[in-house]
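To start, I am sharing the structure in question, which I have written as structure tokens.
All protein chains but one are shown in place.
Chain nomenclature is as follows: A, B and C, assigned in order of appearance, with residue numbering initiated at 1 for each chain independently.
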Amino acid sequence: MKIVTQKLTTKESLYFFEIAKGLWITARHFVKNMYFHIAHLYGKYQEVPAAVTIQYPEEKIPVSKRWRGNHRINSRPDGSPRCVACMLCETVCPVQCIHIIAGEHPDPNIEKYPVSFDVDVTRCCWCGMCEEACPVDAIYMDTGKTPEPGYSREDLVYHKEQLLKETPLPNYQRSLNTPGQGPMKANPMGL
Amino acid sequence: MAVEFSEKTKEKFKVVLGKYPEKDAALLPALWLAQKEFSVITPEVEEYVSKLLGVPLVRVREVLTFYTMYTAKSLGKYHLQLCTNIACTLLGAEDILGRIKNKLQIDVGETTPDKKFTLSTVECLGYCGTAPVIQVNDDFYENLTPKKVDELLGKLK
Amino acid sequence: MPTVTIDERQVTVDPGTSILEAAKKLGIFIPHYCYHPRLTIVDACRMCLVEVKGAPKLVTSCSNAVADNMVVFTDTPKVEEARQSVLEFLLINHPLDCPICDKSGECLLQNYYFCHSRKPSRFKENKVKKHKVVDLGPKIVLDSERCIVCTRCVRFCKEVAGEEILGIFNRADHSEIGVFPGKKLENNYQGNLADVCPVGALTARDFRFKCRSWFLCQIDTICPGCSNGCNAVVHFTLRNFNGLKGQRVFRLTPRENNDVNKVWLCDVGRWGYAFVDSIDRLTMPAMRKGEDFVKTDWNTALKETANRLKTLVERYGANAIGVIPSPHLTNEDLYALKCLFGCLLKIANIDFKVPGFDKGEDDKILLKADRHPNTKGAELLGLSGTGLSVEAMMDKVKAGEIKALYLAGSDPVKYMGEKAEEALSRAELVIFQGTNFNASCKLAHIVLPGATFVEKEGTFTNYQGRVQKVNKALEPLGEAMADWEIFTRLGQMLGVFPSYRSAEEVFMDIAREVAPFAGITYKKIGSQGIKLTLPEGPVLSEAKE
Partner (left out) sequence: MYLDIIITLIKIAIVFGFVLNVAAILSWAERKQSAVMQDRIGANRADVLGFRIFGLFHPIADTIKMLTKEDWVPPAGDAFVHTMAPFLALFTALVVFAVIPFGDTLHIAGRDIPLQIADLNVGILFIVAFGGLGFYSVVLAGWSSENKYSLLGSLRAAAQLISYELALGLSIVGIVMVYGSIELDDIARAQGQYILGFIPYWGIIAQPLGFLLFFTAAVAETKRVPFDLPESESEIIGYFTEYSGMKFGAFWMGEFIEVVAVAGVVTALYFGGWQIPFVNNQGIFFPGLFTIPLPHVLIVLLQVAAFGLKVLFFCWFMLLVRWTLPRFRYDQLMAFGWKFMVPLALLNILVTGLFMYVF
């Protein structure tokens, strides 16, 4: 092994000037930021940020259109889930976080519907394969939300009712067939 | 279940039965007789025929639903059967169909509320040379135009 | 004996064999829908078209018999094109609701489409709408839109089940399978309709929407529903999210065995698996404390059992104990039981013939009156006639001469009613070993949970004397244990007992000790079973084929 050491110049080896240089940088930041902090208090220069910090729960970074957040289930006009409990999302899910129990729907044109639809977000890896697998555009990850902490594992299992209530974040819809919301173009089952 | 052939039909049936070596082969003429007798072949009639011939009930049903000339539901006084096969369609059967629908205010397969007309579309009636054609009960009307249809319907009323 | 050349390979078959069968012999698979080896041939689907040298057109391989020196090609471009066209026609009115169809994953439409077509539909007109979710009976649901009118179901009902009830109504693309209005499927074999249907038109209500077929694992087993011993495949899943509460076994389907069940399975056996995952399954050893049962662990329960049995034998002699095994147990279980009670404890009162145990309904097709899979095995292992009969045992219990009863899977209360109930409640000690909670279990003092037929390995001997093997599909529910294992552990606590580690070891002992089983191994039993050479005696009269 060969160790290559960098020789310090005489000025550097005195440390004093280097330390002063460092202190100058930090002090400059301090003064500049303090100036804008105080200016903000008086309502001036609001457009110049004094810090790069984002105060998370109050402020949020706008997420990308392709960003995958919490799941939601699309509903039919009558409010029932679009999901037909085909379990393709359950099948494709690499971490097996979706659990569906199917049941018989009174309408023979719908036939199958999810009696329960649970998404275990403690296991979810946000890969979005469920969205892609869904043949009826029922599951989406476009709520723009991240899971909120819970006091128990059960709190982090999202149920059908909860998932149905979620709405897509405006402008961040991830509709796979057509841009924006609106009816699906290719729906083999006419649902 | 009071469905039974009249004495006259029973005799006819006996004749028909005699024509076939096996009993179940007489299913078609038997049903034909039944339709003549009861005009509509209801499930009770089917059961009667099945018993008469010793054929499983479901076989009667199969035959009945296969052939369109058997009627399993009650029709109007005039059964309008419009041919919508290729030759007729090319020569304007669609227009005529629309005209009839408009005039009678019914859709295909429906009967007018006064039980006069039943409209159905059928496949080739064998009158391609004089298409378009409509069969009203047992009569055929050829070379139809919307005008002729109007006249026809007026006459039938 | 005609010799044909199929895809440049020669095969000699019996005269009258169809091209399809001859090709199968060569290992060449010809896709087909309407053809079924056990049903008459209608050549309705046109899927099995092949090219025969010299023939002007393609011929259906299912209905055309081979001729000598025939030259057949099954995968020429012409044949492939024909298959694609047939599939395109079949799919014209198909609703394509595979996502909600129970058949998807094992549907021949899907399979052949992916093997032979993979072409998008060119059909732009409206599809013909037909009836969906048609109620054909309590067990079978019909979806007319998915039906390809192959008429396998119609022929099955007529030819096998003996009930001519299904028919094709209407014609052309409006054809639908159906029953006469007001009639329902009633026969005991309608479960086979769901198997016979190559597409998703006929599905079993029992399996409907329960599980997707690709979540299911399969393993060969024997139907435990009756003494016929139909060969079956058990479909189970290892994806069980609800722990002990969820369903693990989803269905039983028949497996071909020409000597036993052909390729059919009756509804009684097919849907008799429910007890495996039912909520009354015994999952933990338990002991009675007053009115209630207290859950305990195996060591405690077995120690208690051994101690109490030992004390009773020492105090009152071996004849103060009665053992009632059940012909539901495998040969291995029963042999271990005999070793334990008959040889080690010298108990003579062992009898499995609970009065009325073989008084079910016999339908003369598959289902036998005796609803126990291993009656013959129990007989051959000598578990009856060595001592008192069950009835006599009950009397003696009442008289106070028999102090303890060991119920190995049997439920005398179910068959004997009050008499058994009284006896069991009077006995000093009742040990119940079984899979599910029942009326007899309710009266027991010690409860030992046993494994069901899908949870253990073993063999059943059917009414013909055919030894057939059941395989272990799942781990026993909860703490339950295979019965032979329970007997082995109990035996080792009570004295010198062979230390069996697997059912196969037990069976090796059976083959050594019990004459009719001589020379048989698991390997020899294989998937189709092996018929025993039965000793002379009254048992043979039942077994005439």
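Just so we're on the same page, a residue touches a chain if its C-beta (ideal position, glycine included) is under 8 Å from a C-beta of that chain, and two chains touch if they have at least 3 such contacts.
Not measured: the values here are computed from a predicted model.
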item	value
Left-out chain, listing which of the shown chains it touches	A
Residues belonging to subunit A that touch the chain removed from view	16, 19, 22-23, 25-27, 29-30, 33-34, 37, 50-53, 55
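The rule is short, and it goes like this: only the chains that are shown with their structure count from here on.
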item	value
Most contacted chain pair (by C-beta pair count)	A-C
Distance from subunit C to subunit B - Cα centre to Cα centre, in angstrom	51
Mean-CA-position distance for subunit C and subunit A (Å)	49
Subunit C partner contacts - residues on subunit B that touch it in the complex	43, 46, 56-59, 61-62, 65-66
Complex interface listing, subunit C residues touching subunit A	95-100, 131-133, 208-210, 212, 214-215, 239, 241
Of all residues in subunit A, those that touch subunit C in their complex	84-88, 90-91, 96, 99, 102-104, 108-109, 111-112, 135-136, 188-189
